[in-house]
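Removed: one protein chain of the complex. Kept in place: all other protein chains.
The chains carry the letters A and B, assigned in the order they are written, with residues numbered from 1 in each.
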Amino acid sequence: MDNAIQMLIDERDIRRLMVHYADRIDANDPVGAADCFTPDGTGIYWGEYRGREAIAARLAEILDAFTVTSHHLSNEAIDVTGDHAVALSYVYAFHRRVSDDSPLHVWARWVDRLERTDEGWRFARREVARVGRISAEAEGPVDFEGHPGRLHRQPGA
Amino acid sequence: MDNAIQMLIDERDIRRLMVHYADRIDANDPVGAADCFTPDGTGIYWGEYRGREAIAARLAEILDAFTVTSHHLSNEAIDVTGDHAVALSYVYAFHRRVSDDSPLHVWARWVDRLERTDEGWRFARREVARVGRISAEAEGPVDFEGHPGRLHRQPGA
Partner (left out) sequence: MDNAIQMLIDERDIRRLMVHYADRIDANDPVGAADCFTPDGTGIYWGEYRGREAIAARLAEILDAFTVTSHHLSNEAIDVTGDHAVALSYVYAFHRRVSDDSPLHVWARWVDRLERTDEGWRFARREVARVGRISAEAEGPVDFEGHPGRLHRQPGA
């Protein structure tokens, strides 16, 4: 029974890491998102970025194009073996472009390798595989509450 | 280990409460949704509503505008401390308007304070923070199965 409990806890902790990553992305916090990786982890975002600094810089570049992002995680399939894990999960992401406020919809998979570290579970490698995208027309202005705690970051920062 | 198990059970029970709330909303059952709050709980729906009766009345008002709603929950980040908890979760909601059958898409966050009560976990405070919305054109008529057990409620009831 103890092994099963450990599995449940590990899967819970890994799911929380994935949720935290999405929260940091949607809070416009590329540094916080990069901290979800191991120090020498690799992020594959249409190009390979190694280490937290390079990942944060790449994520900042992507985030600078949007005023709003909303990454909805689902279908987590997490397989833990000791201090290592692999995971496949689904994400649907809503975006609004800085350029003209137009919406962008993306459907994708996150393909992950994870490691148990002193900080807890971290991504050793995370790759985004897109399966679909729709660009839509801009609508009128909106005045929403927004993602709780969203940061006001200067582009490129 | 017992503390970890209790955490897993509490998080599971809170997730089930959130799922039940969405089920009641999508079943057109504002009274059932309001029962997910503590008796003196507060719902923030563009205005502050206190107590189950006030919350049910407000939810009925909102639901009366739609023939279909579908609230898809994800990204639950639940933190339990004893008999209290805080939670942030994501919701994407599909709607069809009563007026002209046109679709409405909403992306939002649920920001919750919860309490363990004799009835189980309940919302002491639940706030909706929207991050995006898209209104679309109406299409032709549809004839779907619909949400299982959806209630036929008179507007305002």
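What we mean here is this: a contact is a pair of C-beta atoms (placed from the backbone, for glycine too) under 8 Å apart; a residue touches a chain by one contact, two chains touch by 3 or more.
Quantities reported herein were computed from a predicted structural model and do not represent experimental measurements.
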In the full complex, which of A:Asn75, A:Ser99 or A:Thr117 touches the chain missing from this view? A:Asn75
Going by the contact rule already stated, which one of B:Ile14, B:Cys36, B:Ile55 or B:Val68 would touch the omitted chain in the full complex? B:Val68
Can you list, in ascending order, the subunit A residues touching the missing chain? 1, 4-5, 8, 11, 72, 74-77, 88, 90, 92, 107, 109, 111, 128-135
Taking the full complex into account, what residues of subunit B touch the chain not shown? 2, 5, 8-9, 12, 16, 19-20, 22-23, 26, 68, 70-74, 92, 94, 96, 103, 136, 139, 142, 144-148
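Quick note on the criterion: only the chains that are shown with their structure count from here on.
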Just give me the whole-number Å value for how far the CA centre of subunit A lies from that of subunit B. 25
